[in-house]
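This view holds just a subset of the chains, kept in their places.
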Amino acid sequence: MRPSGRKLSEMRPISIETGVTKHAEGSCLIKVGETHVLCTASLEEKAPPFLKGTGKGWVTAEYGMLPRATHTRNRREAAAGKQSGRTQEIQRLIGRALRAGFDTRALGERQITIDCDVIQADGGTRCASITGGWVALRLAVNKLLKSGQISTDPILDHVAAVSCGIYAGQPVLDLDYLEDSEAGTDGNFILTGSAKLIEVQMSAEGATFSRTEMGQLLDLAEAGIAELVAAQKAAVA
Amino acid sequence: MRPSGRKLSEMRPISIETGVTKHAEGSCLIKVGETHVLCTASLEEKAPPFLKGTGKGWVTAEYGMLPRATHTRNRREAAAGKQSGRTQEIQRLIGRALRAGFDTRALGERQITIDCDVIQADGGTRCASITGGWVALRLAVNKLLKSGQISTDPILDHVAAVSCGIYAGQPVLDLDYLEDSEAGTDGNFILTGSAKLIEVQMSAEGATFSRTEMGQLLDLAEAGIAELVAAQKAAVA
Amino acid sequence: MRPSGRKLSEMRPISIETGVTKHAEGSCLIKVGETHVLCTASLEEKAPPFLKGTGKGWVTAEYGMLPRATHTRNRREAAAGKQSGRTQEIQRLIGRALRAGFDTRALGERQITIDCDVIQADGGTRCASITGGWVALRLAVNKLLKSGQISTDPILDHVAAVSCGIYAGQPVLDLDYLEDSEAGTDGNFILTGSAKLIEVQMSAEGATFSRTEMGQLLDLAEAGIAELVAAQKAAVA
């Protein structure tokens, strides 16, 4: 029934390749099916101004899409002279999600910037960015721990994200582009490695949804997140 | 226990005054406690370019905050030369919410723009904007129906929004600014007049939340929405 | 002869309501007929950089118009990404006018920002902004005097503004929108409470004017300003 032939509760193949760029303190290329996102973590030995003197650090994120990551070419945001509302909304979400599982005090007055650049898009780019962004963050933090710059691990748990939705009347896991364009209701679910909720965003387009449907999507999301966390573990092992 | 002395499930006083500006096709000043938002609906006899020739219209929204709506003055976005990510995220949400309960085909190739300008802020400005924005939209649509420009009511149901959160360990309804700054978990709930879900956005800051807590907040939200919808009905009667 | 039925030398009804927003150090909603402007004064305990170390403070102003303050919706300046030339010209005028009756040395190294936001426009918004802006400034300064932060009153006199013009061949006081669009010559007159001149801006469109006409408009302006100053006095009493 799904365009890809997947089962309702079937994730797309997940691949996370680490160390893909030599300059970044942490990096990975995450592929969730045909959605490919390059995630890098950049460490700065200085916290943003609003944290000066607090002993706390910060994790922030930026998101971009290469102009031809999509079916037809999108205008380059740098050429347009500004980031779209969508881009800003997504990068705020990524940063918020990663900070939810992070102890900024243990980082000290440093900043880690996670850049998520979509190389190829097929739905779910914000979820892949969060899942891959966590891996880049993990690798950068490992370096700080190894070098002794910090002694307590600021990462409290895994953070991963997946989208689910009602497609053709059925709850399905991990929407691809075709499903996403058709789904009347969909949501992004961000969970920790221990299946606790960090962020839930569900939205209906031209329809409404019920609490029962919310529950079905959450069940699917929990299963998907478990797979994603396993892939994260394998990648950083 | 709440700073305002309210009970856990108690909304702030709601007031919706209509017809507050003489030029707009629809307008209201909504007050939810000390949060005051001026909402206007502006009709244009032309749909946006991407709908040309489809027979469908559009509802969109813009959001702004007067510089001194807040405790300390914020820089005017027009002077800064751009809308913040927060502003864009909010206005996208308002537009999406209002369209969820709206039949764009019944509107014909017209556009209605809902402007939500926060005169005074005390938490929950995006929810008040949605609730008040619906009233402005309702009034503008009434005019179109009355004049015979359209014959089918494009408004399918009420749309209203409220925030809930876990404050001091307890689920509370309709967060004010003090509660919002302290809440570890909070969410915005957008529902129809018949208590169906349109959008749910829950988010943890420095904590996680459980499905049980989600349920408690949803229960509160349903009760709050019922009050808001009653206020909408009274306002447009 | 006037569209509103007013006499040539008749002002529109003036109303100034103070304390309309709880966060600002001073605020009022001024209504001159159907022109409604919300004015707030925001105090900052720091002068702008160019006054650092001089012992002097500053009064500045910003002006905005809600998108649907006018007959048809105007594009939101924050969305357009810049303030129009008209907006900048008006806010420079408001700041200059208010400083003319102000001793910046008596304020000390502080800054007061007057925000004038037009809720509804029917001609004369810049004049209403100046008249109402003075009230907001007066209230903020009263607070500083009462708290003992300053001991000398920096406000030297009232400042108020009114527009006059040649409409249908006759000099008329306090132009509304209909008159303003038709007037071949019009001007803005800013005076002190003791009827001294601060700024005069007269301009012909598609016509010229004589010194005799200048005199007639000035006579009208003096009478109108007296009414506005009386309203200011009543408001801040």
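Should a chain be cited, it is by its letter among A, B and C, assigned in written order, with residues numbered from 1 in that chain.
As a convention for this text, a residue touches a chain if its C-beta (ideal position, glycine included) is under 8 Å from a C-beta of that chain, and two chains touch if they have at least 3 such contacts.
These numbers were taken from a predicted model, which means no experiment stands behind them.
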| said: How many copies of this one chain make up the entire complex, given that 3 are placed? | reply: 6
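Everything below uses one rule, namely that only the chains that are shown with their structure count from here on.
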| said: Going by the touch rule set out above, what shape does the chain contact graph take here: line, ring, star, complete or other? | reply: line
| Could you state the distance in Å from the CA-based centre of subunit A to that of subunit C? | 51
| When the C-alpha atoms of subunit B and subunit C are each averaged to a single point, how far apart are the two points in Å? | 33
| message | I'd like the Å distance between the centres of subunit A and subunit B, where a centre is the mean of that chain's Cα atoms. | response | 28
| request: Identify all positions of subunit A at which a residue touches two or more other chains, and write them in rising order. | output: 82
| query | Which bits of subunit B are touching subunit C when the two form their complex? | reply | 21-24, 27, 34, 38, 40, 42, 44, 62, 64, 66-73, 76-83, 87, 113, 115, 117, 119-120
| Can you name the residues of subunit A that touch subunit B in the complex? | 82-83, 85-86, 88-89, 91-92, 96, 99-100, 187, 192, 196-211, 214-215, 218
